[in-house]
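Take a look at chain A:
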Amino acid sequence: MARGRIVVNEELCKGCELCLAVCPKSLIHMATDRFTPKGYRPAELVDPEGECTGCAICSTICPEAAITVYRWVPAKKAVPLGE
Partner candidate 1 sequence: MAKELLKGNVAFAEAAIRAGCEAYFGYPITPQTEALEHMAARMPELGRVFLQAESEVAAINMVYGAACAGVRVMSSSSSPGVSLMMEGLSYIAGSEVPVVLVDIMRGGPGLGNIAPSQGDYNQIVKGGGHGDYRPIVLAPATVQELIDLTVEAFDLAEKYRTIVVILADGSLGQMMEPAELPPMREVRKFDQRPDWALTGAAGRDPNVISSIYIDPNEEEVFNLKLVEKQKAIEAHEVRYKSLVVEDAEIGVVAFGTAGRIAQSSIRQARDEGIKVGLFRPISLYPFPYRELREATENLKRILVVEMNGGQMVEDVRLALEGAVPVDFYGRMGGVVPLPDEVLEQIRQVHHSLAEPA
Partner candidate 2 sequence: MTDTEGMVESLIYTKPRSLTPTGTHYCPGCTHGIAHRLIAEVIDEMGVREKTIGVAPVGCAVFAYQYFNMDFAEAAHGRAPAMATGLKRVSPDRVVFTYQGDGDLASIGAAEILHAAGRGENITVIFINNAIYGMTGGQMAPTTLPGQRTTSTPVGRDIEMHGFPLKMCEILAQLDGAAYIVRRSLHDPAHIRKAKKAIRQAFEAQSQGLGFSMVELLSSCPTNWGVSPGDALKWIEDHMVPVFPLGDYKVHPAIQNGRKS
């Protein structure tokens, strides 16, 4: 199972592809089967092998703060998901 995962808010994503360029494992792709409500191709995580580490480099560069990043960490370091 992947250590990390991302969720892209398609209300906000403008398909700029900056996240795609910086992901160290090239796990982000632009969806080809749909558009966002604003008419952009949204970014999405495609991670069949479970390689995402939740490094958050993608969310560091996202101009829209559209990316939410999760990572499995030791319990005492966790931040509640509902934040």
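As a working rule, a residue touches a chain if its C-beta (ideal position, glycine included) is under 8 Å from a C-beta of that chain, and two chains touch if they have at least 3 such contacts; residues count from 1.
Keep in mind how these were chosen: all candidates are chains of the complex that A comes from, given by their letters.
Keep in mind it's a predicted model, so treat the numbers as computed, not measured.
All listed chains 1 or 2 share the complex with chain A, though the touching one is 2. Against candidate 2, the residues of chain A that register as touching in their complex are 4, 9, 11-12, 14-18, 21-22, 38, 40, 54, 56-57, 59-75, 77-81, 83.
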